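A single protein chain has been omitted from the complex, and every remaining protein chain is retained in its original position.
By letter and in written order, the chains are A, B and C; residue numbering begins at 1 in each of them.
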């Protein structure tokens, strides 16, 4: 009870909870779930972009994409490390991903069908992710907040690169412009679904009270839509929503009805890529088993040798 | 001794030896080796051509190539069947191939690097094979001779298709003509090596006496060179041998010195593709083990069911 | 109408082209030589069907495109094959189950199309029907053998069925082009064939001791030109020569 009061006071004062501090079990569990889910998303998120590395249309773009995918793996690594400060191991978390027990962001169950998708993933998907993540830089759990600061910095760099890729294509041939528009048509709705269910359908009271989630789904979504509309104009693409228009009264853009059936279908495992994504990650894990075993065996041998030598 | 006399008389009279006939053990062994080696060559020979099926530049050529590769598998099958009449099993023979104990034609250790190679393999490699094989249609072992009649008929069809492919390319763009010439440059010498060492370096006395090999390596090679020179003129390609010219006195074409070091290197396992070809065949065999086991298990279950029902 | 007629024929042609391409990847890789030949033979049949169908589509389109221009020189969005046909072969089990599920559909389709008011299409259907029947018999026998074989083969075959089943929904869902073609008497809406397809497929799956997966809300959209990530890689290979040497004759 004394601990609880201290914990609450720290959070109310906008301070950070650190790994050695006392925390409620539910707070810990919520963080483990959220941080590991985030880490899994980075790792699974390498696949749709990795799909285009070998076919990137210029060496410069190939290099940019390689660097980006590497950043994402890096984000995964330090998010797993942040989760580990809460007393779980990376292997444990990773196996929950592979067994299907843990989730990752549903957006990565959509396919990258053309090179323009690589730009749109940077522009819209990373853009939406940043909106979601910026408030997390001030979340109450210190290691998570610090990881997010680094993640956000790199993500906004990726978003600019995605936008630049699209801008180059929009200045190109008619075929290229068509490719961009097609990609925008496919990714727009999934992107705005990334903010999750409407506030009236979602229960986030605890994460809000604990200072984990500081802004509501609908507020973040609105912010994203407002920011993206302007960027779409610069690009010269049409966002595929006839209901999308400026509402002077609200000072925001109105937009159409989200197809939540589709959202829940994909979350439930029935998107285009759910099965393939997990299968690819499982295959990599299984095919790499002998390597991990070898590294372990060698480390043990080395330790034994050093002990003998001592 | 009486058997031996009968056997020899039959051969001298140009008759056929059939599976149930008595035959010298050495004759049987020689035939098993030669027929199975020939079967292996058909099976391994599917790989260099299979390499281009998915990239064939027109649907018509893709269909022709699919049909051709299928024919080759078929040749393999009936040659294994001919070998089986001599009291060995196909699995036994095939395992000798996979373990590296048995040989296959060294020509298939050269790579097919461009689409023109598909034409040249048909024209030169199948052409040389036919030269080698036509005399076998009259070889003393009945099942082998009959198999070869069918093989030769299909092979000469393949050779014409290869020639037609090249002719089409030679009528095409400069790039296509260059591709054909490059392929001819790479395949010419390996093709004339297909007839094996010079007569004075090879020991075939027994196979000749037994009516298995009826024409010598050098005679077959000469016949092939003479026939091919004319076809090369029709195509408009240059055979890569400056010493190649008509010798009116001999009534044949003279040609340059064969690089037997290369020949023996490739036979000895050091060609471009020796390792990969065998690895691919092994992989297919290993990855298919569960299928063969399933077929066997099912057949046994069915037999048991039928027995119960009876 | 002629746009939907073209669409319908393109779908038929692209199904044959893309599955033929996939099956031709098996060359030299099958578990036994007999199956190497059988798979090459099916690939050959399908490529043959694709040639006739794409030639016919080119005529319906009326822009002078021949079979090769249609087969090799479209962008991914313009291919109309079912997503099912473009999925990677994976193992012999998945390849066999797909051949079974798809050829059972093809048999029904060609039976109906053999009576098409499009006489060219009717002739292609009559020829293709014989081939599809062979594909169906051959693959059905293997599905039974593999399903009712060893523990491992049962597991693999069930996994193949589980993987492929959700992609079958695309074949039987309502579609505008389909409806228009059916109304014009050119061919059946594919959705009409669902009951007959189930009647053809389910007894074999039962004999194979396989469990029919539950239906899911997933709908692939290959025939609308929205493909899977696998399609682009297939096309990079398929199109390589024609893209590299534009205009050349082969």
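Methods note: a residue touches a chain if its C-beta (ideal position, glycine included) is under 8 Å from a C-beta of that chain, and two chains touch if they have at least 3 such contacts.
Keep in mind that this is a model prediction, so the values were computed, not measured.
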For the chain that does not appear here, which of the shown chains does it touch in the whole complex? A, B, C
Residue touching the undisplayed chain, where the options are C:77, C:219 or C:233: C:233
Given A:56, A:88 or A:275, the residue that touches the chain left out of view is A:56
Can you work out which residue in B:51, B:70, B:106 or B:191 touches the chain that's missing from view? B:51
Footprint left on chain A by the chain that the document does not show: 43, 46-47, 50, 53-63, 66-67, 69-70, 73-74, 76-77, 80, 115, 165, 168-169, 171-173, 175-176, 280-281, 283-285, 287-295, 297-298, 301
Over the whole complex, note the residues of chain B touching the chain we left out. 48, 51, 55, 111-114, 175, 182, 186, 261, 265, 268-273, 275-276
Which positions on chain C touch the chain that was left off? 75, 233, 235-237, 239-240, 243-244, 246
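The rule is simple: only the chains that are shown with their structure count from here on.
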Quick one: report the Å distance separating chain A from chain C, using the average Cα coordinate of each chain. 36
Mind checking the centre-to-centre distance between chain A and chain B? Centres are C-alpha means, answer in whole Å. 57
Set of chain B residues in contact with two or more other chains: none
Can you list every residue of chain C that touches 2 or more other chains, as numbers and ranges? none
